[in-house]
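For this depiction, one protein chain was excluded, whereas all remaining protein chains were kept in their positions.
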Amino acid sequence: MLLIRCPHCAAERPEVEFVYAGEAHISRPRDPAVLTDEQWKNHLFIRSNPRGTHFERWRHIHGCGRFFNAVRDTVTDKFAMTYKAGLPRPSEAEIREARS
Amino acid sequence: MLQQYRPLDGSRIAVPDSVLGIEMADDCTRFNLRIAGTGIAPAGKVFGVTLPKVIGQTAASGDKLALCLGPDEWQLMAPLDERDRIEAAFAALYAKVPHSLVDISHREVGIVVEGSAAAVALCSACPLDLDEMPVGAATRTIFDKAQIVLIRQGRDSFRIEVWQSFADHVWGILQAAGREITLEI
Partner (left out) sequence: MSTYRVAAKGRIDQSRPVHFTFNGERFEGRKGDTLASALLANGVHLVGRSFKYHRPRGILSAGSEEPNALVGVSRGVGRSEPNTRATVLEVFEGLNTVSQNHWPSLKRDVGTINDAFYMLFSAGFYYKTFMWPKSFWNKVYEPFIRGAAGLGKSPSVPDPDTYASRYAHCDVLVVGSGPAGLAAALEAGRSGAKIILVDEQAELGGSLLSEPAAGINGQPAWQWLETAADELAASKNVTVLTRTTAIGYYHENFLGLCQRVTDHLETLPEGAPRERMWRVRARQVVLAQGSIEKPLVFDGNDRPGVMLAGSARTFLNRYGVKVGNRAVVVTSHDSAWLAAINLAEAGVKVSAIIDIRASVPYHLVDLAKAHGIEVLTGWTVTGTSGRLRVSSVRVNPVTAGGKVGRARNIACDTLLMCGGWTPSVHLFSHTKGKLDWNEERQMFLPGAPTEETRCAGAGNGVFGLLDALKEGAFAGASAATDAGFKAKAGDYQIEGEIACTGISVKELPTDRNSSSAKAFVDFQNDVTAKDIRLAVREGFQSIEHIKRYTTTGMATDQGKTSNINGLAIASDAVRRPTPAVGLTTFRPPYTPTTFGAFAGYTRGSLFEVTRKTAIDGWAEQNGAVFEPVSLWRRAWYFPERGEDMHQSVARECKATRQSLGIFDASTLGKIEIVGPDAAEFINRMYTNAWSKLAPGRLRYGLLLGEDGFIRDDGVIGRLSTDRFHVTTTTGGAARVLATMEDYLQTEWPDLKVWLTSTTEQWAVIALNGPNARQLIEPLVEGIDLSNQAFPHMSVAEGNICGVPTRLFRVSFTGELGFEINVPSRYGRAVWEALYEAGRQYDITPYGTEAMHVMRAEKGYIIVGQDTDGTLTPDDAGLGWAIGKAKPDFVGKRSLTRSDMLKADRKQLVGLMTRDPKTVLEEGAHIVADPNQPVPMKMIGHVTSSYWSEALGRSIALAVIEGGRAREGQTVHVPMPGKTHQAEITGMVFFDPENERLNA
């Protein structure tokens, strides 16, 4: 069972309090009507699915209830860092720093 | 007024020598309060308790208690007869400070878990490290498959707040844990 740091509670809490919520940094287009079918399909269904560093969303559903973002390695399962939703995607340097 | 229905009322889990005592808490008024940063201070004034701003902290005044459960979320607990006053006072605040105050008095029941083995009983299904939970702290968490709010009222005294329909399940596990503690096994 993973331990996940909730950026709102500022504490590490057990995985059972959380739910996974898909890839991060995909925002809903401001006006979907102007998108082509192809663009809308890409927004809806196409995800990066990387081997290694993955930006993803979690929700502390049985805690403070907040959605937040995380950087996790999909090979080792280890979290590098978590941060509040709305913050920009961390740089590689920041992720390296967090891992060390 | 009609009789209220409380299925677990009067039930008790007890281990001799006050090692463990578990029973239903008295009913109270409960509100879920959602309010943005600038509204916290006036809302505290209206309720009568300075609202804590750190998630996991509680603040009390008299017999009123406020738990900070999320960045913009509090559970307010007060005596039954304060319900209408609190609701009216917040309604008056709304025009100036929009917020959401929702009565959840009947959504939840309280279960008090007390005694030197209280933490052990809770560890049967609660994944938190209770040694790290200070007296006066409160948090939403999970107890087996039920979401609960856990309040540490004292070193050996906890209160579980749980949705009505999950109370039986929580109670059943506490009963099993109580048997183990009685048998010292």
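By written order: A and B. Residues from 1 in each chain.
Here is the rule we use: a contact is a pair of C-beta atoms (placed from the backbone, for glycine too) under 8 Å apart; a residue touches a chain by one contact, two chains touch by 3 or more.
Everything quoted here is computed from the prediction, not taken from an experiment.
By the touch rule set out above, chain B reaches the unshown chain at residues 1-7, 27, 32, 34, 36, 72, 94, 98-108, 120, 123-129, 131-132, 144-146, 163-166, 168-169, 172-173, 176-177, 179-180, 183, 185. Interface residues of chain A with the unshown chain, by the touch rule above, are 1-3, 14, 19, 21, 27-28, 31-33, 35, 37, 40-41, 44, 57, 59, 61, 65-67, 76-78, 85-86.
One rule holds in what follows: only the chains that are shown with their structure count from here on.
For chain A in complex with chain B, the touching residues are 1, 8-11, 13-14, 16-17, 62-66.
Residues of chain B touching chain A in their complex: 55-56, 69-71, 73, 127-128, 139-142, 147.
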